[in-house]
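With one protein chain held back, the other chains of the complex are shown just where they sit.
To keep things simple, chains are lettered A and B as they appear, and every chain counts its residues starting from 1.
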Amino acid sequence: MHAPLAPGYRPALSNGWWLSNRRYFLYMVRELTAVFAALWAIIFVTQLPQITAGAYSNPASLVSSPLWFAFSLVSLAFVLYHAWTAFNATGTLIYLRMGPKPIAGGSLNAAMFIAWALATFVIAFVFVTPAIGG
Amino acid sequence: MYKINTNEPFWWGLFMGGAGMIGMFLPVLILVFGLAIPGGAVPPASYDTVRLIHLLGQPASVGNLLVKVFLFGVFSLTFFHWAHRFRYLLFDLGLHGGRTAVEYLCYSAALAATIYTAVTLFVIA
Partner (left out) sequence: MTESTIKLAVTRYRPGQDREPTVQTYTVPYHDDWVVLDALQYVKDNIDGTLSFRWSCHMGVCGSCGMMVDGTPKLTCAAFLRESYPREVRVEPLANFPVVRDLIVDIDDFMHKLSEVKPYIIREDLDSLPLGLGHELRQTPAELEDFKQFGMCINCMLCYSACPVYAMEPKFLGPAAIALAHRYNMDSRDQGRNQRMPVIGSSEGIWECTFVGECSVVCPKHVDPAAAIQRTKLATTNDWFKSMLMPWGNR
């Protein structure tokens, strides 16, 4: 290794780099989804004892407040964006070849979306339909 | 085999598990417990007395244990997913010093939240 030919000038990256193009910005939004996911989860866990004691029919409880509804709405938007980015990266992450041709990335992504639709339906059914699951 | 100088695969494994959990299951959980029930789409009275007592409360049954294990899996991995992303997020925003301290703080917070969730689900609720 020889020394650089010149003193060398390497400008530092500004902390606002993620505002400099649309894809960097969307990347930051994707990273931020984790904050909303974890926040919603931990708040929900703190409310679980009250919920099993009937908090949803008590108008004074947190889970009956418009604040919880609004926060859940925002969280849902972020979590759905997370799901979109995560499922669409499946084909990038997983390379599978069993025969002469590898499985197309698009098919792997599609499989994730189908599994998601099924899981969503089944879980909603289990939690909302009174007759089963107990 | 080969050796690497880091335990990152462990944290990345939890992170990826969380990525799947959040994508697959958090939307429907938020939809049900954050929007549908508080928004009145599901009658709260029937819900409180019938559903969650059955699914989470007493008496213990295989069904409610499964629901508890499911919720524990989703939430704990969500926390470790957050810890992983958040430490890189701080780095991206310019916090370049003290990376090890940031890592300890983030993963410790995730561990604390996980323990709290386990206690709530399996002892209290």
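Of note:
Note that contacts are C-beta pairs under 8 Å (C-beta built on N, C-alpha and C of every residue); 3 or more make two chains touch, one makes a residue touch a chain.
Keep in mind that what you see is a predicted model, and the values were worked out from it rather than measured.
Considering the complete complex, the chain that is not shown touches A, B.
From the set B:F10, B:Y104 or B:F122, the residue in touch with the chain omitted from the display is B:F10, counting the whole complex.
When the full complex is taken into account, the listed residue touching the unshown chain is A:I94, out of A:V29, A:L67 or A:I94. Residues of subunit A in touch with the missing chain: 1-2, 4-11, 13, 17-18, 20-21, 23-24, 27, 31, 89, 92-95, 97, 99-102.
By the touch rule set out above, subunit B reaches the unshown chain at residues 1-6, 8-10, 12-13, 16, 88, 91-92, 96.
To be clear about the criterion, only the chains that are shown with their structure count from here on.
A straight line joining the Cα centres of subunit A and subunit B is 12 Å long. Residue ranges on subunit B touching subunit A, taken from their complex, read 18-20, 22-39, 42, 44-57, 61, 63-64, 67, 74-75, 78-79, 81-82, 84-86, 88-89, 92-94, 113, 116-117, 120-121, 124-125. The touching residues of subunit A, counted against subunit B in their complex, run 15, 18, 28, 31-35, 37-38, 40-42, 44-46, 48-49, 51-52, 54-57, 63-65, 68-69, 71-73, 75-76, 79-80, 82-83, 86-87, 112, 115-116, 119-120, 123-124, 126-128, 130, 133-134.
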